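Below is the structure I would like to discuss, written out as structure tokens.
Right, subunit A next:
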Amino acid sequence: MTQPAALQSTLSDGDGSILVFRFDGDAFAIGVNAVHEILDAQVPTPVPNADAFVPGVINVRGVVVPVLDIRHRLDIGEAEDTSACRMIVVEVPVEGIPQKLAFLADTVEDVIDADLCAAEKIPELGAIWPQAYLLGAIRKNNELIVLLDTSTLFSPKAAA
Partner candidate 1 sequence: MTKTILSVDDSKPIRDMVTFTLEPEGFRVVCAENGQDGLDKLRAERPDLVFTDLNMPVMDGITFITKARAEAAGSGIPIVMLTTESAPEMKEKGKAAGATGWLNKPFDADKLIAVTRKLLG
Partner candidate 2 sequence: MLQQAIEAFVQEAGEILAGLENSILALEDGTDPALVDEIFRGLHTVKGSGGMFGYTCLSRFTHHFESAFDLVRSGQLRVDPPLIDLCLAARDVMCEFIALGGDGPVSEDLLASERIANMIAALSALTAAAPDAQAVKPLVEEEALPEPESTERSYSIEFRPDANALRNGMRPDLLMAELGELGTTAIHYDTTAIPRLDELDPTEALLGWQVTLRTQSSRAAIEEVFIFADDADLVIAETAPAPVAAEAEAALPVAPVPAARLARADAPAAPGPTPRKEAKSDSIRVTSSRLDDMMDSLGELVIAQARLDAVAQRFDDPALESVVEEMARLVIGLRDATLSIRMLPIENVFAKFKRVVRDLAAELGKEVHLVTEGGETEVDKNVIDRIGDPLVHMIRNSIDHGLETADEREAAGKPRTGTVRLSARQEGGEILVSIEDNGRGLNTEAIRNRAIERGLIAADAVHSERELHHLIFEPGFSTAAVVSAVSGRGVGMDAVKTTIDALGGTIDVLSRNGRGSRITLRLPVTMAIIDGLRVKLGPQVYVIPLSSVEECVELGDNAGARRSGRSLLEIRNEMVPFLELEKLFCQPGDPQARRRVVVVRVDGTRVGLVVDDILGQGQTVIKSLSSFHSGLPGLGGATILGDGRVALIVDVATLIRSAEVPRAETVRRVAA
């Protein structure tokens, strides 16, 4: 599992700001510097025969941006109601080239300053999500926020 120092550098260059969002009530977060903007949910254009992880594309200010199904990747079942969903647009390197990507989250909460040194390992057995996409977890107001690893989470290839 990633050590806190490495974790901090993965998340951001020095500051511990993270964006918190939820799937089925569970809190997840990514480093805020990967986040480009947050939009209202829009219906993606389906891409025929595409991988289930990247079922469609949307238009973000004239750029055709692939929409990733993070729920699919994290083995979380389909959302029941997507009407209140938010679209998070991130800009991350994909195969070395910075690309805009979008994904739906049930709700988006604040950007918070997290004490990343206090990040905990997620026990191998206790986690219901695939370990490869997780960096660790931090505790905030008696709740566990799962930090996602953007380098594997947004990779075109699913982690083994």
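One rule holds for everything that comes next: a contact is a pair of C-beta atoms (placed from the backbone, for glycine too) under 8 Å apart; a residue touches a chain by one contact, two chains touch by 3 or more; residues count from 1.
For anyone wondering why these and not others, all candidates are chains of the complex that A comes from, given by their letters.
As the structure is a computational prediction, the values presented were derived from the model and not from experiment.
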{"item": "Given options 1 or 2, the chain of this complex that touches subunit A", "value": "2"}
{"item": "Candidate 2 partner contacts - residues on subunit A that touch it in the complex", "value": "44-51, 53-54, 57-59, 62-66, 68, 94-95, 97, 99, 101, 156"}
